[in-house]
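Every protein chain but one is kept in place in this view of the complex.
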Amino acid sequence: MTALVQTLVNGLLYGGILSIAAVGFSLIFGVMSVINLTHGIFVIGGAYGALVAWSVLGIDPLLSIPPLMLVAFALGWGCQRLVIQPAVERGNPVAALLVTFGFTLIAVNLLTVTFSSSVRSISPSYSFINLRVGDISIDLVRLVAFACGLALIAILGSFLRFSRWGRVIRATALSELGARLCGVDARAVYALTFAVASAFAAASGVLIGMMLPFTPAEEVTWTVYAFIVVTLGGVGSLGGAMLGGLLLGLVSTLTQTYLGAVYTNMVMFLILLVTLLVRPNGILGSAFKASR
Amino acid sequence: MARRITILLLAVLLIAALAILPFFLKAFYVRVGLSIFLSAGFAVCWWLLAGFTSYYSFGHTAFVGIGAFAAALALRAVPEAAPALQLAWALGAGLVVAGGIATIIAWPILRLRGHYFTIAMLAVALVLGEAVAAFPVFGGSTGLALPNLAPMSVRVEAFFYWIALALLAVVLAIAWAISRSRLGYGLAAIREDEDAAQMLGVPTTRFKVVAFVLSGALTGSIGAVYALNLGYITSDSVFRGSLSLEMIVNSLVGGMGSILGPVIGAAVMTGVTKLVLADLLEYHLAITGILIIAVVLLAPDGIVGLWRRRRAREAE
Partner (left out) sequence: MTTPLLDVTGLSRRFGALAAVDDVSFTAEAGRIVSLIGPNGAGKSTIFNLLTGYLPLSRGSVTFRGRRIDGMNTCRIAELGVARAFQIARPFRGLSVRDNVKVGALFGNRDKRGPGIVDEALALAGLTALAERPAAELTIGQLRKLELGRAFAARPHLLLADEPLAGLVPAESAEILASLKALAARGAGVLLVEHDMPAVMKVSDRVIVLEAGRLIADGRPEDVNRDPRVIEAYLGQEAP
């Protein structure tokens, strides 16, 4: 019984991280209908950014989140404007996807050259503290990361819901043409969406870097996980990303505990496939618009 | 008619010329040729589905992996047979098993369109890759070894060079035949507008399944050769996302609008990687990335598209 509760707790904590690590991907897919393969590189980039801040400048990873989000915002804006928007305007969905792939290759290469391909991790002073509640033990780092993840999702949610630009983003997602007829500059909205999504991807990367070891090549994993989370929960909605992330976290830890670690990824990918075949719009369906 | 015979003659001459090359080239260049034929073969197989129907699979490495493991396991059943028979047996196993699995997944997966089909194929590849790594029959993380089937009198790289060339020729011939057939016109109609195609009486579901199974089966047979050439396979080496991506990138660089697109793309990309970038190995990924972005933004119809545009301009 304790083992099950422990597994569930671990699953939920991990799921929270998966949720925050997928919101950016979800936002871009929902608003621009682009499968953004650069997602994982922004996540991993965030982790490396925190590593530099922590090991070189001695800044606590949590404190490095805001400046890193700014950097990622600027990078995301530039990347969208220079590379992705021209591909989107070609009207071929695969063109945009390939361009994001090309950008990712370049970024992975630069990260590898700069940091080598060896495994890195960030371990601030509090990273080995365990909290005990009855028989259940909780890593402090995971709890902190979980809480930060939820806070970030809440911030993004209120931005989309209450701010002027957030409303413009949602309107563009519903109907690009309609938004343009109302005088919205769709290109600016796309750039903003991409920049916001990149910032949140980088922030999630900092949290991931505090919990798990990482390499440049890990970016693939985080792109694929974001895929699964979004497919499970539905495209373009924060609620969907939350639900998808938590479900995936539970499935992942349950599989690991009761079937064995070798089956974890297989089960996760199988869920992706089955969800696509049975309910291609995710459990909650598309919050923004019908799938194509 | 005369034009068709000219094309056929030229093709035969070209293949003959390529076939005698290994007698004059250093082993390194023969291996480059082999890589080009293998990736061109894969790209054409992928294009059989994507180019005809615009169903972009992001997980075609699934069929490479299936073909490779089917060949490796099938060869264990006939350890004593003559090498030529073993080769045929391995190719057949790759073809049939990949085709069989493609048939099973075709119907459910082809109901999905656009991005959803693309992601679903990625998921298929991921699931199969993980399953092969997890179950001991497939050698787990240690993998499986394949026998060396090259005769003693022939250099190994030349042996596989010829096999890969022959397979590429077969795949191209099939693609060419389809493009002039009723199936080809039906698939093109599906690519342009699936609903309108159905209204005109194109049996869309059946045609898509045929293209998918054909594409999967042929990928599987080349996957068998790929495995034999490696001599040793693991889940990671044959269920590899980058294999799927190479098929896509090669086809796009060459041009989706023509059968020759994937071949030209594979030749250029592999050539650039192995010859030009050999000394820049450290920056190989970044240069590939720049190349992809450049092609998509500057030459969206690929090299063939550039050439056609130029000819059109000269004609005016």
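For the reader, a short list of remarks on this structure follows.
We just call them A and B in the order they show up, numbering each chain from 1.
Here is the rule we go by: a residue touches a chain if its C-beta (ideal position, glycine included) is under 8 Å from a C-beta of that chain, and two chains touch if they have at least 3 such contacts.
What you see is a predicted model, and the numbers here were worked out from it, not measured in a lab.
Listed by label, the shown chains that the missing chain touches in the whole complex are B.
Annotation: of B:L48, B:A62, B:A133 or B:A189, B:A189 touches the absent chain (contact as defined above).
The chain that is not drawn here is touched, among residues B:A77, B:M152 or B:M199, by B:M199. Considering the complete assembly, chain B touches the hidden chain via residues 182, 185-186, 188-189, 191-193, 195-204.
Criterion: only the chains that are shown with their structure count from here on.
Note for the complex: chain B touches chain A at residues 56, 108-109, 111-116, 118-120, 122-124, 126-127, 130-131, 133-134, 241, 245, 248-249, 252, 282-286, 288-293, 296-297, 300. For chain A in complex with chain B, the touching residues are 33, 35, 83, 86-87, 90, 92-95, 97-99, 101-106, 108-110, 112-113, 220, 224, 227, 231, 262-263, 265-266, 269-270, 272-273, 276-277, 280, 291-292.
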